[in-house]
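As structure tokens, the structure follows; a few thoughts come after it.
Partial view: only certain chains, each at its native spot in the assembly.
Order as written gives the chain letters A and B; numbering starts at 1 within each chain.
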Amino acid sequence: QDQSKFNKQADKLQQHLKNDFFSLSFLVQGLADFRPERVAGHNGFNINYGRFKLSGIFDNKFGYNLQATMLKSPSVIDANIYFKPISNLSIKTGLFKSPFTHEYLTGASSILFIDRSVVVNQLGTKRQLGIQVDTYTSNQRFRFTGGVFNGNNYGGNNNADGHFQYIGRAEAYLGQNSTSTAKVGVSISHEQKDTPATSGNLQSTFQGKQTLIGSYFSINQNKLLLDGEIIYGWMESPNDQEYNPYGYYFTAGYDVTPVSQLLLRWDSFSGESLTGDMDSIVAGFNYVPNKFTKLKLNYILPTDRAAEYSNFLAAIQIGF
Amino acid sequence: QDQSKFNKQADKLQQHLKNDFFSLSFLVQGLADFRPERVAGHNGFNINYGRFKLSGIFDNKFGYNLQATMLKSPSVIDANIYFKPISNLSIKTGLFKSPFTHEYLTGASSILFIDRSVVVNQLGTKRQLGIQVDTYTSNQRFRFTGGVFNGNNYGGNNNADGHFQYIGRAEAYLGQNSTSTAKVGVSISHEQKDTPATSGNLQSTFQGKQTLIGSYFSINQNKLLLDGEIIYGWMESPNDQEYNPYGYYFTAGYDVTPVSQLLLRWDSFSGESLTGDMDSIVAGFNYVPNKFTKLKLNYILPTDRAAEYSNFLAAIQIGF
């Protein structure tokens, strides 16, 4: 009964703010972060997300996304336009998530834990300025996506070095039915960077030639969820030093009730002298009291240092 | 008749943009600032406010606010989530106005003068990242609010020093009827600051231990308005120097016509060597031609320096 009130509001909201050609969304998430011992920062409160998004598509052909955050500057997150000449083909240009990792391409309101895995944060290719082609086979079983990007994120709203980043991905969808879905994918990224980014993750601040290969899977069966991802990098600095940072995560999840979920993750990353290693186990509990609200509790236990460096995180989000 | 046109538009706007679960608001205010002699700055034009806000509550239980300004960066003003398990109790987390001063908690479009009083600007606790509990007695006569905050405003979206700011407030509502309302309140704030904020008001840039006590009242009776507030501070620097900055304002207002109001304020602040003293009389005239527009004229006469340093301000705002 309580749930049906929310459903009615959801329907009204849907009619009011969501059309094919215009949809307004927003996401706010507050966070409390506590650690008995800290390497950096202080215990306290943060805002994770404070965003709004305009999106839509005209006549199922010409679509757009404009997403902005209130928390940093410039505030742009997504600003792109896409064209679908036929239903299985989409050509997109502007600023958007490059087609590389499974977890990074999962939306901020839908990721399993409060933070993404270390390997995705360190080696994943993020939002880029560029152009991509995205296509499905007619039976929707296979998807191929490839694009050319500036390679330096939104940095300065231009290409920092005249070189481009090339990214390609193949995905297969197996056994999509009412109680189970399965997805596997493999992706590759290559770029030459003459100008390292002043900020960002390892792969965007490194200078030199870098190739990344990633592979991932995601399985939902009844109440069970399994997903995992591995990214391996070949990075060659201008003085011919080669580095091979890599990492992976593996997640198991179980729906304890229809509105709550327990999660466990092995999260591992090897920075190979470019940045620190990180190994940890993450336990998570998600509670979804209604369609618009989610509570997340995470406990991160480092397995490569003392338990005092454990991290307790509590986040609450509202969004639609 | 003219007024009824605006009322019709207001109703349409209300239906169109204001729902329980989603409400869009905005506020724009332009300002002209002239002084015969100036200590700083130049005569000219400014924009005071250029903001929009998304807010709502689902099933009267899960609410949110997201407010952003176009005039500074990061643009976040409010980003918070609240939960009302019962109607007299609200638990709020994220970024929001800490429960301390009467005038600071009055919204930007509703404050009496163009600027807030000096004591509120200097010693008032402002927006903070944290968590608060807000509760009313069942007869709605008394309200108690208390919270724990990072204590360094939005600065860096984290806690600058690991210490927290504790704020509590008690409010009483007396004689609420159709022609008169009265409110009195008392509030206290305590924090230890190891890292002074690089910008903000006196209480946020001071380093050391600081306790603030405030008290205020606000009375509306027929066409008459009276309000006032006093804040007193105990500030102890790390080398055991103690300072007691304090200040107060007292305002009298009279509704000359249903759409215009005359105001007079005594505004006093003593910075006790931490910052300059300030004593002035502010005369104000507000004109509200319709529900969406307000014109404000302010004349500020300093009583502690020559009349040439008087300040003439004219502001016009549109918002809903």
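A few notes on this one:
As a convention for this text, contacts are C-beta pairs under 8 Å (C-beta built on N, C-alpha and C of every residue); 3 or more make two chains touch, one makes a residue touch a chain.
Just so we're clear, the structure is a prediction, and the values are computed from it rather than from any experiment.
Whole-complex tally (this structure file, single sequence, 2 chains shown): 3 copies.
Operating definition for what follows: only the chains that are shown with their structure count from here on.
Centre-to-centre spacing of chain A and chain B amounts to 38 Å, using the average Cα coordinate of each chain.
The residues of chain A lying in touch with chain B in their complex are 2, 5-6, 9, 12-13, 16-17, 26, 28-30, 32, 41-47, 50, 52, 70-73, 75, 289-290, 292-293, 316-318. Remark: chain B residues 19-22, 54, 58-59, 62-66, 68, 73-77, 79-81, 93-95, 129-131, 149-150, 157-162, 164 touch chain A in the complex.
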